[in-house]
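Next up is a structure, given as structure tokens.
Partial complex: the chains shown occupy the same locations as in the complete assembly.
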Amino acid sequence: MKRLAHFDSRGSFRMADIGGKRITLRKAVAAATVRMSREAIETLRSGRIIKGDAFAAARLAGIQAAKRTSEWIPLCHPIPVQWIDVDCRLVARKPEVEITATAAARWSTGVEMEALTAVAAAALTLYDMCKSIDRGILVKDLRLLSKSGGRSGTWKRETKL
Amino acid sequence: MKRLAHFDSRGSFRMADIGGKRITLRKAVAAATVRMSREAIETLRSGRIIKGDAFAAARLAGIQAAKRTSEWIPLCHPIPVQWIDVDCRLVARKPEVEITATAAARWSTGVEMEALTAVAAAALTLYDMCKSIDRGILVKDLRLLSKSGGRSGTWKRETKL
Amino acid sequence: MKRLAHFDSRGSFRMADIGGKRITLRKAVAAATVRMSREAIETLRSGRIIKGDAFAAARLAGIQAAKRTSEWIPLCHPIPVQWIDVDCRLVARKPEVEITATAAARWSTGVEMEALTAVAAAALTLYDMCKSIDRGILVKDLRLLSKSGGRSGTWKRETKL
């Protein structure tokens, strides 16, 4: 039966004690797809919004939020991350932006939440910048793609969504 | 042609000046669906994790993150919110938790980002607590459901996803 | 029966909706007594620690924490305070420092938590600075002394501790 690190024997939440875990290189990659209206995506593509500038803001928002993941997510440990990378790219032939984030730290617990938080903040920043054109923008499928390091080793998302 | 509040005439991002906007009651409702494995949802349902306790943590995370939306989303204004409400419920016959958040403020700009941020933080908190059972948990369809108040008036999501 | 602003009809916590409350001047005063060993208090009195400097640090810590009360206390609303005042004074003939804090805001909810948070942060800052002399320092009787403004009007602590 799987261990429930965040719950005690009575089923109440708790912060996991990571004192006994080994310090190793941990990595995680997460992603989400931001689907917007044709009008919104054309505004990004056509240059009325400088795409590079919009993506720069989203990427920076992701980096900054990820560094403070333990403030967003109450049971997360503060982790001195060594790298956060956020990438935004227009999807060909679809009114979508794909956001991917990588987090890395040499620490005694994983950085999955850091990668997911980076993607969430970047996606919501894009939403914020484009919402006057399309309030219906959808952040689809915020998800972990892979993680490595630590006792549970490497995990990769198997199924296509 | 729609106004692009967050971009100047050259297409560079900027913070919108909300000085000329009227102070009125602004509300927004957002939602997301957290889909997990049968095993994970059964753990929540069966009591190995106290569902109330897990949902309490997710709800509190949403409230706390929403109050600080302008720290996560770079072009958002600080807004002294008057209410943040986060609700989590198990979806019947599906391995899913539906998270809804409402934000309200009497202010000169809308609270869509506050509602969306509350949902994102609550969803990722659930992910964090259940990830030792299922790393593949998916945060599906983070989206605005409705907003009211301000010059653009009331907006409701029309189409089913 | 008294209203439980922070709990819904089922007894679950919630953030109170302060939208219907009137904006009036709210004030609150809180206090605590920091009791330390004779050795510790003599170090403060005798000048091996510059009392003014130690009290300046404690006062500033109280002011800064109080401005961010809604980050410490999850169900508190962000309140743009107009004044936080923190006072520290040596108690005559006792090895004690009395800390008092006043908070004020023209807002739709009270500032009791701001005053209490200021006192707590100032007291713990004193503890931190003196703990190498006395780890047994006690923060006694952190309490509200009075509050005014709002629907419930003026309240004063009646009984001596």
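Things worth noting here:
Letters A, B and C mark the chains in the order given here, with residues in each chain numbered from 1 onward.
One rule holds for everything that comes next: a residue touches a chain if its C-beta (ideal position, glycine included) is under 8 Å from a C-beta of that chain, and two chains touch if they have at least 3 such contacts.
Since this is a predicted model, take the numbers as computed values, not measurements.
This structure file defines a homomeric complex of 6 copies, of which 3 are shown in place.
Everything that follows uses one rule, which is that only the chains that are shown with their structure count from here on.
A linear topology is adopted by the chain contact network, the touching chains following one after another without closure.
Where chain A touches chain B, the two copies mostly use the same residue numbers: shared numbers make up over half of all numbers in play.
With centres set at the average Cα position, the gap from chain A to chain C is 37 Å. Between the Cα centres of chain B and chain C there is a gap of 32 Å.
Put simply, the C-alpha centre of chain A and that of chain B have 15 angstrom between them.
Chain A has no residue in contact with two or more other chains.
The part of chain B that touches chain A in the complex is made up of residues 2-7, 10-13, 32, 39, 43, 47-50, 53-54, 56-57, 60-61, 64-65, 68, 71-76, 112-113, 116-117, 120-121, 123-125, 127-129, 131-133, 135-144, 147, 155, 157-159, 161. On the chain C side of its complex with chain B, the touching residues are 12-19, 70-71, 74-75, 77-80, 107-108. Within the complex formed with chain C, the chain B residues making contact are 25, 52, 56, 59-60, 63-64, 67-68, 78, 80-85, 104, 106.
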